[in-house]
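Omission of a single protein chain aside, the complex is shown with its protein chains in their original locations.
Order of writing sets the labels: A, B, C, D and E. Residues in every chain begin at 1.
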Amino acid sequence: MSWLPTLITKSPEEGFDLALKLSRMAVKKTQPDDAVRGRLRADYEDSADSLTMASGVVAQNFQTVAAANGCWR
Amino acid sequence: MSWLPTLITKSPEEGFDLALKLSRMAVKKTQPDDAVRGRLRADYEDSADSLTMASGVVAQNFQTVAAANGCWR
Amino acid sequence: MSWLPTLITKSPEEGFDLALKLSRMAVKKTQPDDAVRGRLRADYEDSADSLTMASGVVAQNFQTVAAANGCWR
Amino acid sequence: MSWLPTLITKSPEEGFDLALKLSRMAVKKTQPDDAVRGRLRADYEDSADSLTMASGVVAQNFQTVAAANGCWR
Amino acid sequence: MSWLPTLITKSPEEGFDLALKLSRMAVKKTQPDDAVRGRLRADYEDSADSLTMASGVVAQNFQTVAAANGCWR
Partner (left out) sequence: MSWLPTLITKSPEEGFDLALKLSRMAVKKTQPDDAVRGRLRADYEDSADSLTMASGVVAQNFQTVAAANGCWR
């Protein structure tokens, strides 16, 4: 089964989780090695700017997911 | 109850507050440890560039929230 | 009264000023201490890259405001 | 007269020039001192990354201007 | 044959792969030397911030691809 069968979600909260998943999957596709990503996690989860950057990527993806769902109106 | 039941808000100001919440929640989902985030707060709240970056994330999320609300027209 | 009663402005120029206000307000909501923000001002107003970053945030917000106003056509 | 009477331009090229103007005006509104901006110019015009960042701001503003003009179709 | 005959894909997952391709192709067009890109790969695949930046570019391109496909609804 596809890891991304659809952009449609039941709720805004699930849409936000999908935005997180999209953000992480792009990292995984660029660096597929789980061990390396695990090691790097220690870097960004302890850096304010890294976390802000990550939040920016989620915001971009959330906009896409929200639009796909007609903003759940 | 969901932390994000809807993107609809009563006013632009509440929409802006929701954009702030979305920006912070993405950080929280990436770094769930309250103590670490509290410590990192001292870093970014005293850095002009960190604050500008954070403002950029809010701007992205605000665009999403504004669109969801038909720009409150 | 709300600091953001509406996204509608009379002109593109006023819309640009609102975009500046949105950009600054996100900073203020993240760092509410006026004295700290005043001190940080000395940092970013003397850095080319900081000013470019700030301009990027304004551009994002201006897009939102312009869309809300039907691009003032 | 307003420095920004309209987002409408006669051509895509003029729209691109307007995007440059919007990008610079946001810098000017943040750092109004001509002498300081002149001095900072030496910094960013000799840095590849600074120029790329500036190009990113123009791209964001150009998207706004293009949308306002129905993409000049 | 064109490397980009269409933005239309059969599924969201294929659209995500296309967004990755667009992100990499812009790098390739800027640095066409395969050997240099191969060497640089060691830099960004071992840096949390580099991977987050790359994820941000994919997010931007994915938004474009999703819109082109009517969000696969």
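The rule is simple: a residue touches a chain if its C-beta (ideal position, glycine included) is under 8 Å from a C-beta of that chain, and two chains touch if they have at least 3 such contacts.
Keep in mind that this is a model prediction, so the values were computed, not measured.
J.: For chain E, enumerate the residues touching the unshown chain of the complex.
T.: Interface with the chain not displayed, on the chain E side: 2-8, 22-27, 29-31, 36, 40-41, 43-44, 47, 49-50, 53-54, 56-57, 60-61, 63-64, 67-68.
J.: On chain D, where is the contact patch with the chain that was removed from view?
T.: Given the touch definition above, chain D has residues 11-13, 16, 19-20, 44-49, 51-56, 58-60, 62-63, 66-67, 71-73 touching the missing chain.
Here is the rule we use: only the chains that are shown with their structure count from here on.
J.: Taking each chain's centre as the mean position of its Cα atoms, how many Å separate chain D from chain E?
T.: Their C-alpha centroids are separated by 26 Å.
J.: When you check chain B against every other chain, which residues touch at least two of them?
T.: Residues 44, 47, 49, 53-54, 56, 60, 63, 67 of chain B touch two or more partner chains.
J.: Which of line, ring, star, complete and other names the graph you get from chains that touch?
T.: Here the contact pattern is a line, an open path with two ends.
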